[in-house]
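Report on the following structure.
Of the protein chains in this complex, one is absent; all others appear in place.
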């Protein structure tokens, strides 16, 4: 079985990554690629030295007949998807932007500091955290693909709050991301000279991804205070999140046992052997999340360390995983990747 | 006034940094340089293209007359200083290793997993955190120069616990360090290929610097649980510590006001303007610690972010600052550095 | 059809890369993995988070029955293969070390500064430059896999000298390589701190790969002076060679036309569109060589710029390509790789 897929936006890092994974998917025909700035160019131009890229022109979506298109991926800058979705009535949609992740329009306004332009659709989107919402995703027409930081944080946390393994009402998340998370739009802050040999925390007092993290955790644990501080690493890819939850040795053993069992059938969720630390090199180039569970020296805290490739598990890979779930394909199709370190 | 100074160990990163700063100190004559592996070489060989390096041979300390030597800096690998100190009776000592930082021999054994070989001397050493222990350092013959992580953590924390501005009994420290902190001894883990484009937490369950941090904070606040997790950055220099303490907006304003006043006369302690984040580039190449104070989105935590150059403020720079204090020199002599970014 | 393959040495960068490519080869069973330092470990330990790695123990080759083994890959440090080959009588051999690349024992002594220990075998090895020596490789039992620098240089040069498109008797090769070419053996020079933010030429007056380059070019052009200067890039992978040959515009057009036609059926040899420059990012993670042909401003020189991934086309990838040729498999089997930039 093959489905017809089209993609909005291929010039950004997420869109490029999506195409490079999708072209080898055995159940996918890429039938349309749309872009304003790139209109008329051949897709091959963006991947000049890759084999497998289909010979397809970037076209104007307004002239495209979506009747035979089964699925649309939106890889557009934030706030552009909300102008488009209503016009894509005949096909399913996976939106990789942040536009439909926050279901409550008031919360959207708090986090994004403007009115949402497609409020009625907000509730129709499923939050596409593959392993957690698999059943719902399977039945969804609209999927909002999670943010990269939330993916690294929610996968270990939701199960332990959902099943009340942990009942702490306070949690600290110290995350570190490579620069590709910030996108390809040129700005002084993203220049090589400014990032190289540097490191800093940013958006300390307000980062939009906290909105997603709070929304999803509070589904299972109403009263909780979440502190989330992101930092910028001088590397291209990868997110490492260090998560601190109060808990003694007994609680730690319980969390460890529970999480491993909970995810025992999920091939993209991997646990480090006891005492071994995960690293970004171990996941970059894959759709895996790698989880290490530790206690601090004084056995008062549980430390969860997670690593993902922000462009794959944190974006394009999870989007394909969601497509695989929605259409009943093998969930790992086109997602078993050979890593080339680094 | 000039003092005669000699140095043990110049081939490591700390020793090299110390010499390069010391040669332009107007009150210092370097009279002896000692090293086993480097015996007989000229100091100039280690700085082939620097001006100012004195023409001095690396000699055998056993044949050196320490009678006219005022001060010895020890830049040796850990556990070698404890064999030497007793033989340096006539001169003052600043030890840049970890050997005399832990004053309690039992605690030393817990953290370093062996017996200390010079237990009686432990209590004679002053913990050389310049701005905090200035008065004691001034009168000391023996100074244990603090570790790099502890320096980045203790400078903002000690005053607020000492003056009971904060009385929380739990604190989380998430630190990130460049590779020079790990020294120059070759190992697979420190190879370029292994560090480049990588990032990870390490020694999560036990890092020796927690021993120093606990020892110094507990002088002022007995019952406190400190969680300290270090991470390795793929950069050469710099430590950034993100410190989490529970506290509401009122408490935050108090901490902010108090700390700025407390350090208002300390030229190496600098605060970021409100809302601005510090970065490693702003401190690398200097003896400064740069402190940013923030609240998280939900105003439940105080976030302290500090940046230092681990080889300067975290090692050789602070050692010279301590020398300046001990001998009554201008505290900033040879420590006002021009940064070359990055 | 499936062949049985065994591998000596998997802990180095080349061996690791070879295994990671070979495990998805549809015509290969890995039946033996041998190593001294790694004896008894499971191959999975070296690839803890990769799927597909077979469950196989690293064993002692002396106890292994090579009768049913069709092919042995040697990924050993230089000078160890020459002790082994004679004992591997029943199977074909692809040696990824430098041991059998120089066919003349006297030349070997000049370049490697010691006697070869298996002189008689030297002439039995085919120099495994896949696209150039394909016919000979097909019939060979013993293949010496080329060095990384020579691969980047010989592929564009041999055809133009062989077919006398160029008859200059002097050529300058300025090559730049990432650090993985230097291997995994720890040394001070390879530490992150020493390589990071640094760049230098090395082995200017004598680099062993010049021996290979001269040997292979002089097969087609006896009197030629080759200057080869390697440089070390602060990156993990990739070799870029800038090659300077005297030649006017007419000669340039001829070289360009000739080379593109010569390699028109070679899927791993790719040419940049006119005026576009190749970069390491375009080839890293692939088995491709990317060639750009240019003239200098004054139209007196032809500039050939080539890029390869030193661990793939410059080592493990070319070794597999040679295996595919030797056994009549699809030449690109297990070598069509998805790149993850960077």
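Just so it is clear, A, B and C label the chains in written order, and each chain counts residues from 1 on its own.
Here is the rule we go by: a contact is a pair of C-beta atoms (placed from the backbone, for glycine too) under 8 Å apart; a residue touches a chain by one contact, two chains touch by 3 or more.
On a predicted model such as this, the values are computed, not experimentally measured, just so you know.
Enquirer: For the chain that's not shown, point to the residue among C:39, C:83 or C:201 touching it.
Expert: Only one of C:39, C:83 or C:201 touches the chain omitted from view, namely C:201.
Enquirer: Given that one chain is not shown, which residue among C:129, C:226, C:291 or C:323 touches it?
Expert: Missing-chain contact among the listed residues: C:226.
Enquirer: Pick out the residues on chain A that sit against the missing chain.
Expert: Considering the whole complex, chain A reaches the absent chain at 13, 179-180, 184, 186-188, 190-197, 234-236, 342.
Enquirer: Residue-wise, where is chain C in contact with the chain that is not depicted?
Expert: 170, 172, 174, 176, 193, 196-202, 204-207, 210, 225-229, 231, 233-238, 240, 242, 244, 246, 275, 277-281, 284, 292, 294-298, 300-301, 303, 305, 307, 342
Enquirer: Please output the residues of chain B touching the missing chain, sorted low to high.
Expert: Missing-chain contacts on chain B: residues 20-21, 24, 48-52, 196-197, 236-237, 267, 270, 273, 282-286, 288, 290, 309, 312, 336-342.
Heads up, the rule we're going with is that only the chains that are shown with their structure count from here on.
Enquirer: Using the mean of all protein Cα atoms as the middle point, what chain has its own Cα mean nearest that point?
Expert: Taking the mean of all protein C-alpha atoms as reference, the closest chain is A.
Enquirer: Could you state the distance in Å from the CA-based centre of chain B to that of chain C?
Expert: A distance of 46 Å separates the two centres.
Enquirer: Between chain A and chain C, what is the gap in Å from one C-alpha centre to the other?
Expert: 38
Enquirer: Multi-chain contacts only, two chains or more: what residues does chain B have there?
Expert: Only 193, 196-197, 234-236, 342 qualify.
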